[in-house]
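Excluded from the complex is one protein chain; the other protein chains are retained at their positions.
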Amino acid sequence: MINNNSLYLPEIARIVSVRQLTEMEKYFEISTEGKKEFSFNPGQFVQLSVFGIGEAPISISSSPFNKDTVGLCIRRMGDVTTAIHKLEIGASVGIRGPLGNGFPVRELKGKDILFIAGGLGLAPLRSMISYVLEKRKDFGRIIILYGTKSPGELLFRDDLETWRQIEDIELIITVNRPDKDWTGRTGVITRFIPSLELEPQNTYALVVGPPVMYKYALLELQEKLIPENNIIMSLERRMKCGVGKCGHCQINGVYVCLDGPEFRYHTLKFLSEAI
Amino acid sequence: MRVLIDKKDIGFFFESLKEENTVYGVKQKEPGFYVFDEAETFSDPLDKYTPTLLPPKKYLFPQKETLLKFSTTPSLKVKQLIEFKKQVIFGVRPCDIHGIKLLDKVFTTDHEDKNYTQKRANTIIIGIDCMKPCYKYAYCESVGCLDVEDGFDVLLTDMGDCFYALIGTAQGEAIIRKNARFINANKSDDEKIKCMKEERRGLFENKFATDISNLPLLFKNADNDPVWDELNDRCLGCGRCNIVCPTCYCFDVFDCVDLNMSSGERCRQWDACTLKDFAVVATGENFRSTRGQRLRHRFNRKFNYLMTKHNTSFCVGCGRCSRSCPVKIDVVETVNAVVNNRKTK
Amino acid sequence: MHDLDINIEHITRVEGHGNIVIDVKNGKVKELRLDIIESPRFFEAMVRGRTYKEAAHITSRICGICAVTHTTTSIKAIEVALGFMPSQQTIKLRKLLLNAEFIQSHILHIYFLTAPDFFGVQSIFGMVKDNKESIVRGMRLKALANDLCALVGGRHVHPITLNVGCFSKIPERKNLERLRERIEDSRGDIEDTVKFFKSLKTPEFERETEYISLTHPDEYALYDGNIKSSDNGEVNPSEYLKRVKEYIVTHSTAKHAKSRRDSYMVGSLARFNNNYERLHPKAKEVAKEMGLKHPCYNPYMNNVAQIVEISHCYEDSIRLIDELLSDNLKEETVGLVPKAASGVGTTEAPRGTLYHEHELDDNGKITYGNFIIPTAQNLANIENDLKAFVPEILSKQRDEIILDIEMLVRAYDPCISCATHLMKVDFVNE
Partner (left out) sequence: MSKIKAAFFSFTSCEGCQLTVLTLEEQLLELVELIDIVTFREAMSEKSDVYDLAIVEGSISRNSEITQVKKIRDTAKVVVALGACATIGGVNCLKNQYEMDAVKKIVYGSMADNFDTIPARPIEAVIKVDYKIHGCPIDKDEFVEVVKAILQERKPRIPEYSVCVECQMKENICLFEKGMVCLGPITRAGCKAICPTYNDGCVGCRGLIDDPNVSSHKKLLTDHGLTIDEAIAKYMLFGSYNKNA
């Protein structure tokens, strides 16, 4: 029989673990109860439902090699995200997806990869980082630039610790507003791009962060002569359906849900409303 | 196949369709204003009516519809809802047939939206051809929507004492055979129709200053056109142009719990890209914060973005938005302003 | 009990804010006041300078419960000023709306506001456990009246279609037919209402007073008629100031009123006493069944008179709908030319006779407005009732006394927010 399911019907999933990452973010692992394996591409997202409240698009943060559960790092921003923060292990939610395209993993093979994550931008990048670490030999240099406003907002501290231990990862962490205990770097993340020695043609920059970050990151990356095709950014837009119908996430001629959420700069530069 | 149905038999055809379908026909609401509504008996404003207040899209993609039903206690249960019934929309103008064809495209391209397609599959469309401009706002000819070749089951053309019925689908043929009294049309009828169609060309004075195929490129380069500033000052951001449009299909999705606070539904409702918070994200950014930007987006959807994606104009020239706009922002005027401003550059 | 010091703050289950102060020393009532503490609204200032077309929209906001009557009365005043006589269709629709408001308001009052007293509970919610069926019946009847209001007026609170001259939209025939059916089908609910309230005992107390209401030779006057006093005969509405003398007392932000005596009563019981003959026969039967004799001087029986009126309005609504349907409804438009003039409108509101007076200038702008509200007219009478009644019940327990007093005030169905419109009037100082 042909699939008669509505586009909008989520699968029921269960929260199997909850971890408070920061004051605003929690990390949830959810499973579709063994009904199906959950395969996805790093950079893809799901539509997460808390029934009675609504749906919100959330990037997948976990490793694509873990097919049993999906990891979602969720910031408490509004109705759905607040509602899920109240849920505990065992609670049921709905998910639709994976949606969107994710990063062009195959194309990235053999390349140097510069991850630039601002704030919550680490959430989708973490999935890609996990992928790269799993297949470490397939990639060249790995540089992770990660910045948040304050030290308290740093996500996935244990991952950061792990990555720091790995020798062939260059990890740069910075905060804008250090507190008295902070001993690391300070300043906006884009400040650390100029000092990097990059091989432009062989480097891909994967950039995810708040809208303001993109403008500055771009300037610096162009300064470094990274080709426009190699700068990949993930965009956030209001999104209702996630499948290219509702019109909310449209940026000029493209849909973030269908054509993104990751875009190359050489596409974005023609979209007047993108950045 | 094409047949002739005597005018006095059209009521019979109409009534007979009601036996197995819900039949929607055109009703006059007040002089000069028409709506599609469930028809009690066949009344005949077919030849007079101007585009209905809302397009027939409302029967395929209703103002508000339930997508899911859920209950959260004792354990979470979610059920999809895809509602449809056998229905006939009787008396659809070519522009609206084109409108439905465009919706067919958007609701099947990339992913199939069953809430739409199931309704569509159960809908019979009886068109009525236009022989002259229905009102001053129409410019269907400019956007290539005066002629319609498919998208209907039957297309009626008024030949004076009878209707020439062009059959577009097997389903159309079946209902004609089953529900209508008719005789077969002959060559001379075909000729006559051809002539009539020829004669109506060029009657539309309301038209674009350039060929429709030039618009995507012109609009692409018109982001900073002064016309958007002028419209920014005039547009009220009221959203009427979106609501009345046969090709607007943006929607909002929301949950609604019952008063028991455990069961409820997820609904979708028409949304409008001219409204202020259409593109606001959770962090508060608004990617189209001015009315001018939002209107530019709307025009670009019609003549650039969607036109490029689907390779056909996403405006069918019905003129509803120009008529409805309280401050009379007119599509033809706006398009022509963009065209002229490009020319002078 | 010889001494009693009662201060009931914020009388509940009435519309608006009022307190009762009673001070009894050695069995003598030293002080007895119904303090009206509702905030003044100043509608007179609000309407001034607005066009006559808006008068009704504004004065409707005097009161949410009798918004239809305020609107109707305001419109009538303007029409009188402009010398305009509306069509029969318009008048019938207005009467139908008034009936619906009476039913809705009276049902609200007897089921929601007074019934809890008889069951010794604090509110209708307290009755749900043991009397859910009755409550739901009351709600059903109220919803029906509400739907009738909505069909004709657009909505009940602040109706939309009522306009100077004619209705902005008339109900669709099929909807009117459907509603008529629903009304017919709810006859049982009316009968059960009578049964339900018949069994409830009202306190015994009688005090004859002056009763004022409209009166009309052909019908039980609600929409139209002369002003009738049980003491003093009839006058034309334009002479309302001869009947109603408002004055200010400092303990009330609502003005008091008197006519021939130092207080008078308006409302259901006053209408019943003045116009009994013209009640629908079914309504007379209800009166008989419920032991309401004509005339009646027990203010508590105002509640019963309300039920009688529900029955009357119910029957009258069916008659009006039938007439409207057989007359073939059609949309109307009227052309009105504003002129400098003034006019008085009077209508019976559920709580009693309502007066609106408007003065217009050449452009149709309002230059003066005066509105006399039923509850304001009743306030002095309530105080007088209390002064007579309290000494009779001093032997009771304090709680019982308070309940009796509250019930008496409530029997009048006072609409205090309405009463405190505070318009400019030529008042007589006390």
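Letters A, B and C mark the chains in the order given here, with residues in each chain numbered from 1 onward.
Here is the rule we use: a residue touches a chain if its C-beta (ideal position, glycine included) is under 8 Å from a C-beta of that chain, and two chains touch if they have at least 3 such contacts.
Because the structure is predicted, anything quoted here is derived from the model rather than measured.
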Discussion item. Considering all chains of the complex, which shown ones does the missing chain contact?
Written reply: A, B, C
Practice prompt. Give the residue, chosen from B:Gly25, B:Gly91, B:Pro216 or B:Gly239, that touches the chain omitted from the document.
Written response: B:Gly239
Practice prompt. Among C:Leu113, C:Leu148 or C:Ile382, single out the residue that touches the unshown chain.
Written response: C:Leu113
Worksheet, complete the sentence: Missing-chain contact, candidates B:Met131, B:Met196, B:Ala209 or B:Leu275, resolves to B:Leu275
Discussion item. Under the stated touch rule, tell me which residues of subunit B contact the chain that is not displayed.
Written reply: 29-30, 33, 35, 53-54, 63, 233-240, 243-244, 254, 257, 259-261, 270, 272, 275-277, 291, 323-324, 326-327
Worksheet item: When the complex is taken as a whole, what residues of subunit A touch the one chain not shown?
Response: 52-53, 78-79, 82-83, 86
Worksheet entry | Where the missing chain touches subunit C, by residue | 10, 12-17, 39-42, 44-46, 49-51, 54, 57-58, 61-65, 67, 108, 112-113, 116, 122-126, 128, 132, 135-136, 139-140, 142-143, 146, 154-158, 160-161, 163, 168-169, 248, 250, 253, 406, 417-418, 422-424, 427
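Definition applied: only the chains that are shown with their structure count from here on.
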Discussion item. Using the definition of touching given at the top, classify the network of chains in this structure as line, ring, star, complete or other.
Written reply: other
Item to complete: Name the chain with the Cα centroid closest to the overall protein Cα centroid.
Response: B
Discussion item. I'd like to verify one number: the distance from the centre of subunit A to the centre of subunit C, where each centre is the average of its C-alpha atoms, in whole angstrom.
Written reply: 66
Worksheet item: So what's the Cα centroid distance for subunit A and subunit B, whole Å?
Response: 39
Worksheet, complete the sentence: Listed in rising order, the residues of subunit B that touch subunit A in the complex are 67-68, 70, 72, 75-76, 78, 80-82, 106-107, 109-115, 223, 249-255, 257, 261-262, 264, 266, 268, 271, 273, 278-283, 285, 287-288, 293, 297, 300-301, 304-305, 308-309
Worksheet item: Once bound in the complex, which stretches of subunit A touch subunit B?
Response: 4-10, 12, 49, 51-56, 77-78, 81, 92, 94, 210-211, 236-238, 240-241, 243-248, 250-253, 258, 272-273
